[in-house]
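Missing here: one protein chain of the complex. Every other protein chain is in place.
Entry: chain A
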C-alpha cells in the first residue's frame, strides 16, 4: 500500500509478536497433548497424533480455506468475535494466532512428545514414592528432564510461524500492524517490483533461518553430549 514502502519495521515487529504469542500458546496447549500422546494407552491415540501432524502434509491453502470460512461470520470465529462486537476473526491478529497455532502445532507437539517418551515412566514412579504430588512431580522432574524437547519445540514453533505464508495470505488481508507479517510484506514488495525492500527483508529472513537451524543443530549436539 502507499506510503508503507519505506517502513520495514512494522512487519518485522508484527512477525516477532505473532511468533512469540503462537509459541507461548503452543507450549501451553501442546504440552498436555504431547503428554497424553506419550502416556496414553488409548487405541485411538495415533489417530489424534495424525490429526496434529496433518498440517505438515496439507497445502497451506487447505488450512487457509477452512480457516477463512471458520473464522468468518458464518463460522465459529464469527460467533466468538461477535462477543467483542466484531463480525469475523479473519484479518485480525487473533485470527492469525489461531491459524498459526494449528499450522505450527506438529512442530511443537512432536519434540515434546519425543522427550516425554524418552524419559519413560520410571522418574515419575520414583517421584511418587517420594510422595511428590503429580503436579509437583511434573514441574520438578518432568520439565527439567524434558527441557531439551521443550527448547526444540519452542525454537521450531517460533521459526515455523515466522516462515508461514500461505495461510496468512488467505486469511490476513495484509492489514498493516495486524496481519501484514514479513512474508506478506515481501510478497507485496515483489509483486510491486520494489526489489530493494524485498531483498532487504528476504536477506534478513535467510540469515534468520540459518541462525535458527544452526542453533538447533548445536542444541542437539550439546544434548547428545550431556545426555538427557
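What we mean here is this: a contact is a pair of C-beta atoms (placed from the backbone, for glycine too) under 8 Å apart; a residue touches a chain by one contact, two chains touch by 3 or more; residues count from 1.
Heads up, the rule we're going with is that contacts and distances are computed from a predicted model.
For the complex's missing chain, which UniProt name, "Molybdate ABC transporter substrate-binding protein", "Receptor", "Molybdopterin synthase catalytic subunit" or "NADH-quinone oxidoreductase subunit M"?
Going by its UniProt entry, the chain not pictured is "Molybdate ABC transporter substrate-binding protein".
Check the options A:90, A:124 or A:181 and report the residue that touches the missing chain.
Checking the options A:90, A:124 or A:181, the one contacting the hidden chain is A:90.
Decide which residue listed in A:49, A:68 or A:105 touches the omitted chain of the complex.
The missing chain is touched by A:68.
By the contact definition given up top, give the residues of chain A that touch the hidden chain.
Looking at chain A, the ones touching the missing chain are residues 1-2, 68-69, 71-74, 78, 86-88, 90-91, 169, 171, 173-175, 187-188, 190-193.
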